[in-house]
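Questions regarding the structure given below will be posed in turn.
A single protein chain has been removed from this complex, and every other one stays in its place.
Each chain carries a letter (A, B, C and D) given by its place in the written order, and its residues are counted from 1.
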Amino acid sequence: MSEFTPKVDGVAEAKLEKTTGPWREAWVGFRKSKVAVVGAVIVIFFILLALFGPLVTKEGINEQLMTDRLQPPSSEYWFGTDDFGRDIFSRIIHGARISLSVGFFSVVGSIVVGSFLGIIAGYYGRWIDTIISRIFDIMLAFPSILLAIAIVSVLGPSLRNALIAIAIINVPNFGRLIRSKVLSIKEDEYITAAKAIGMKDFRILFSHILPNSMAPVIVQGTLAIATAILEAAALGFLGLGAEAPYPEWGKMLADSKDYLQNAPWTMIFPGLAIMLTVLGFNLMGDGLRDALDPKMKS
Amino acid sequence: MFNYTIKRLLQLIPVLLGMTFLVFMLIRAIPGNPAQVILGQQATKEAVEALTIKLGLDQPWYTQYFSYLGGILKGDLGESMRTRLPVADEVWPYLAATLELALFAMIIAVVVGINAGIISAWFQNSWFDYSAMVLALVGVSMPIFWLGLMGQWAFAIELQWLPTTGRENVRDPVSAITNLYIIDTLIQGRFDQLWVVIKHLILPGLALATIPMAIIARMTRSSMLEVMRSDYIRTARAKGQKMFWVVYKHALKNAIIPVLTVIGLQIGLLLGGAILTETIFAWPGIGRYIYDAINFRDYPVIQSGILIVAFIFVMINLIVDLLYGLIDPRIKYD
Amino acid sequence: MRKGKLWSFALIMLLVLSTALAACSGGDDKEGSGDKDKDAADKGGSENKTLVFGRGGDSTSLDPSRVTEGETFKVTVNLFETLLNFGEQDTTVQPGLAKEYDTSEDGLTYTFQLEEGVKFHDGTDFNAEAVVKNFERWANGDSDTFPYYNSMFGGFKDDEDHVIESVKADGESTVIITLKRPQAPFLKNLAMSMFAISSPEAFEKGDDEYERNPVGTGPFKFVEWKPNETITIEKNEEYWQEGLPKLDRIIFQAIPDNSARLNALLSGEIDLADGINPADGVKIEDNDTLQLFERPSMNVGYLGLTVTREPFDKKEVRQAMNYAIDKQSIVDSFFEGRAEVAKNAMPSSISGYNDDVEDYAYDPEKAKELLKEAGLEDGFEMELWAMPVPRPYMPDGTKVAEAIQSNLADVGIKAKIVSYEWATYLDKASKGEADAFMLGWTGDNGDADNFLYVLLDEDNIGSNNYTYFKNDETHKLFLEAQTEVDEDKRIELYKQAQEILHEEAPWVPLAHSIPLLGGAKELTGFVPHPTGSDLLSNVEFK
Amino acid sequence: MQMNKPLLRVEGLKKYFPIRKGLIGKTVGHVKAIDNVSFHVNEGETLGIVGESGCGKSTTGRTIMQLLEPTEGVVEFQGKDLTKLSANEIRAVRRDIQMVFQDPYASLNPRHTIGKILEEPLIVHGGGSAKDRRKKVVEFLRIVGLSEYHAKRYPHQFSGGQRQRIGIARALMTNPKLIIADEPVSALDVSIQAQVLNLMQDLQKEFNLTYIFIAHDLGVVRHISDRVAVMYLGKIVEITESEELYANPLHPYTQALLSAVPVPDPNYKKEQIIIEGDMPSPANPPSGCAFHTRCPFKMDVCTKITPVLAEEKTGHSVACHLYTAEGNDDIERKKQLEGSV
Partner (left out) sequence: MNERKKLLEVNDLQTTFFTDSGEIPAVDHVDFYVREGEVLGIVGESGCGKSVTSLSIMQLVPSPPGKITGGEILFEGQDLLKKTEKEMREIRGNDVAMIFQEPMTSLNPLFTIGNQMSEAISLHQKKWSKKQIKERAIEMLKLVGLPRSEEIMKEYPHQLSGGMRQRVMIAMALVCDPKVLIADEPTTALDVTIQAQILKLMRDLNERMNTAILLITHDLGVVAETCERVVVMYAGQVIEEAPTEEIFENPCHPYTRGLIQSVPDMRDKKDRLYSIPGNVPKPGSIDKGCRFAARCESAFSRCWIETPELYRNSENHQTRCFLYDEQEGVTNANEQTTVKS
């Protein structure tokens, strides 16, 4: 950059007595971004909903009241009822728990496995890299939803298996990300400096390379949660996700698509819930990217 | 350039081999006997057993795999267990249907996405930028099956502006030549049919275009913003060039490369990932073809279908890579 | 360079413009595309003579003898004819290509008098020789090529169990079939659409070629097949029955998704749709431009209890399940009342139905009592398998399963709903891996044997008897009935069997559903057939 | 001063990077980043290595450090040939040889505090208890002109000059004998550059350090070095004491280089030798003397025979045919030259 861009370094002597680490800086940057804050608010709202919502909603989300089938929204049923006479509002709140857990745990799973493979490939290179990278290539050559369907077919359709399938299809994404990050950090001068000090590879890996590759992983992870929630909903929609009577949003959509015209509320609310949650994670991911890793591209 | 192309093609071989192997193992891991499915619920046990043997499903997996591989090398993609037709013969109409839909969606996504991204970057922090980017974010957050159903409900059923399903007016079918109906109707000069075909494309096309459009717009914007900061943009402005040409000539050409990558990836995803859209709009495409094959445990179709999609996907990415070379003279492929 | 740029820019703009235009002008066209399309098609004549029939799937073949799957028969029933026909809306045996038939006293020899002057679509003559060649073709096949022949006639030419001794032509228009042993439903079998008579000249060119280019004697001729999209057939001008068919052209369009198919019907893109969700029945009835058709029920949907698995090896538990489930409520909610609550393993329309069987009432208390007797007063945990796909006998398996799950919970049984996709589901169920599974059956030929023996006899364990139910008494009854030629005696045997099955309760019979179809209001002459294959020669637009 | 025994001796050092091409990445050639470089460094002295970008001076530094594996040659440090040591032994040797890098920002891990960065070498080489280490960190922060409280801060909170001080402190933590400084001041402003150069000189005296000082700025090199090696296209073309080199450059390249440096004195009129053209690619160096493509005194022999670095005067070696037997044979040219130099 040219010199007119205000640089942070000059600040040191004059103003900052307080220690501001990179994470703190990121937090400050994150707070400044309106988009990110809106995203975080949405996400936190849904997390709170997932944690505490079930405590305040009606008992028995699965209780069927055939006499109250397909009731439109009212003071009793805020979002109306579905074809079993179940309260859609309560079900959506419980559904938050499902969608968030699927999103979160599948992504954590892919990060753990992806990081492991990515680090090995990136750091050790040579044939290990070739093999791992080829496996990633192969997995990425499949359209992810097809691969997920195939995996769920093998494991049998259930929420847990949908989660596993989503985790598997995301592994190469994280693997590649980490690998490329490791490769680029490996060339950074402070790694050379660490080597020049006489540091062992293992220590370089864990003390220098890993912490420095975390930022994009966190960003990518947040965005991947968004995608994972969508994928889970898609699998649910195809009948390959959550089993009955779980109030999974995608499944709720699939179950009610026959009622689109008679009882549109059965479709509108779960759809909105999916969209809002995913939007929240996307907004937050964008904000995190700007705060943590401004150079990363979408 | 030629060498590079050959090299990349050769590099594909292990990937393709790996893919066949992975698909092969994966679908064989799915419990359930295809013979049973083919013959249906009504079939007797003997019939199922007989068919199992006939299909070679009692052979060890490696025998099956190698005979399949051998077939591929001879250009034989196997024969659908269900329809008993060679996959190579029957796959094209499905593929064409999806290709047409995916390309249509992609054209919308690229034209709208790139321009929205450029204008957003050009007028950074303007109302256009904000609204376009919010829309783009909503776009990537949209469950497209939901969007598709809503669109179908609104535009096809309530307003009756557009047809709900299919590719053509079945009462006045397009006589297929290439199976890409837009081309077919053009060749035959049937402009009335062309219009119908385009109308059928709009709803599924838009549903399918939503996500790539949003992704492309975001990518273009961030790429443009980065390029706009570079020195040669300053040089171009210092020459006295108009902002419009600075943006559309100097900046765009540089910014397009990462966007191309995304476009390549998205086309690939659309090809196989259109299952949901194809379901909702009864589009006879490759996604449904494979999905049905999974349900019917039609091994050759699953294997070859996925292989074809993956192959196209890989080829598109290769083309994208080669395009870089055309756009960017620094990438020397020799 | 800049000029070049300008051009490409203009091109892009043009594309944008055209896209926008496409979207907008769609809006201007208030009449709606569906109507407009129809107008275009109508221009040829003053009245509409093309029927678009939307259905759930594509055919796999157009040679009916080679498949067992219903979507194929929906088309072929209009292309081909069988020696004998079913009744218009039942499975009584009626003349077909054979105008008369005769059965010998011992039930071993059948003589058929064929219609004369009938020609195949390829112009060749239909005659006794052709019939013989068809039978020879089937008998020389194997269970892969002609799977239904195998199941209905006990095997192929050299098999011991093969029922048919010989098929012979006696002159131009007489065919004599001799059996090795009596087979009660033999005539009904012949009326099944898979035993339709094809042009020998056509099929002799090769089986694989033939199933893409079917040649029959039916009211319609094959025109075009766009896989997974449409099959088009057109009027057979030479059809031997005077004045038929009334339509010029029928297009079978595959629209897999039920809602999508309904939407297409609502927008007028298709004229007739099967697989209408019960929930949508009212919507069609309320629609001025549409009418609802009910297909006579010839099916049963049930919850099978695998008797080899604990705790369903105990009769008390199986009976408790029967008491616990509120079938009426299920029928009301998920069949929208368009089904009959089932108490037997076969529908009432089939002769041999035992109406004296008294159904288990919905009685959770009684169920709990029975569970207590079985030593399960605290209930138990089980897997409840739900079908992943809609079938005519069970429009929405998962939803019914959810309702059952809730019923079972009331008596202390914790059911976990499990689902596999269809292939796996059938495979695993047939291996007896399910505790309780939802399934059903649509009759092929309207014979009691096709329900009771096929679904609940020990001979069919590992095949269609998914419950692994085994009972010596019923086994004896079924075998006896198969060779009993006296209709009254047969009925008595089946009634006895149903009593036993009720007591032993390997199933919770749920419903005999009435499959729904929707059609345009002006459609007349459409009579849905219980087998699911509808002859459309009488259909026309008013 | 030069009577000291050599601390480091480099003999025939080569570093070739393979150029891979074609389908299977076959090696089709080599970038000869360093091609047969020999020199020695005495204890307590500063050897400057100077040259333009791409001449191989940084690669030389890294190859000595064994950060890059040499293709050929001997790197003898305190009598041990480093190229023959195992990975573990090299790690141990690195306690005695340290590096200071050009980009003071890139060489500090942005996620670590200065305290951690400085402590790290001690941990790696087992330098005492946590308390001792912290004490030593503070001590060295003071030595390089920073304060104790700086230990808690992160690299981005410092200015360029301060970061370079941290980089130097890190290099000093293990009490090394030799420090290889790779362009340590080229990223700094003039006023800061002077501070850092002074600091380095002070430290040298205090800790009896030996420096290899790699730079492209001839003024800086002259200021800090006792002896200077001039590199061109992977080879040392001239090496001698710095006074001698600047007063009496022998190689035409050195002469051109010296004359090209702008002098901050408008009254100083020098004779400028502007050499034309660019440095050729090290992947495809010219035959014979690598400089012949730009040399104003090119002779026929220069295109054919590679001149060897040879002592022309005591302690002054040069690789140029103007001073070789082959060159002397090219008499016609020589005569012309006498007039012009």
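The rule is short, and it goes like this: a contact is a pair of C-beta atoms (placed from the backbone, for glycine too) under 8 Å apart; a residue touches a chain by one contact, two chains touch by 3 or more.
Note that the structure is a prediction, hence the values are computed from the model and not measured.
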item: Of D:86, D:147, D:267 or D:314, the residue in touch with the unshown chain; value: D:267
item: Selected residue (touches chain absent from view) among D:19, D:197 or D:305; value: D:197
item: Selected from D:93, D:256, D:295 or D:309 as touching the chain missing from the view; value: D:256
item: Missing-chain contacts mapped onto chain B; value: 124-125, 229-232, 234-243, 250, 253-254, 327-330
item: Chain not shown, touching residues in chain D; value: 52-53, 159, 161-162, 189-195, 197-198, 201, 216-220, 222-224, 242-243, 246, 256-268, 272, 274-276, 278-279
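Everything below uses one rule, namely that only the chains that are shown with their structure count from here on.
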item: Central chain (distance from its CA mean to the mean of all protein CA atoms); value: B
item: Top-ranked pair of chains - ranking by C-beta pairs in contact; value: B-C
item: Length of the line joining the C-alpha centres of chain A and chain B, rounded to whole Å; value: 24
item: CA centroid of chain B to CA centroid of chain D, Å; value: 55
item: Junction residues of chain D - those touching two or more other chains; value: none
item: Touching two or more other chains - residues of chain B; value: 30-31, 149, 153, 157, 279, 294
item: Residue ranges of chain C touching chain B (in the complex, touch as defined); value: 2, 5, 9, 12, 15-16, 19, 22-23, 26-27, 29, 31-35, 37-38, 40-41, 50, 52, 60-61, 67-69, 142-144, 147-148, 150-151, 155, 208, 211-212, 224, 226-230, 232, 251, 253-257, 259-261, 263-264, 266-267, 269-270, 389, 420-428, 430, 441, 444, 460, 462-464
item: Residues of chain B that touch chain C when the two form their complex; value: 30-34, 36-37, 39-48, 50-51, 54, 82-85, 90, 93-94, 97, 107-108, 111-112, 115, 149, 152-153, 155-157, 159-167, 169-173, 176, 192, 196, 198-199, 202, 245, 248-249, 279-282, 284, 288-289, 292, 294-297
item: Touching residues on chain D, where the partner in the complex is chain A; value: 62, 65, 67, 90-95, 98-99, 101-103, 106-111, 113, 120-121, 124-125, 152-154, 156-160, 162-163, 167, 170, 174
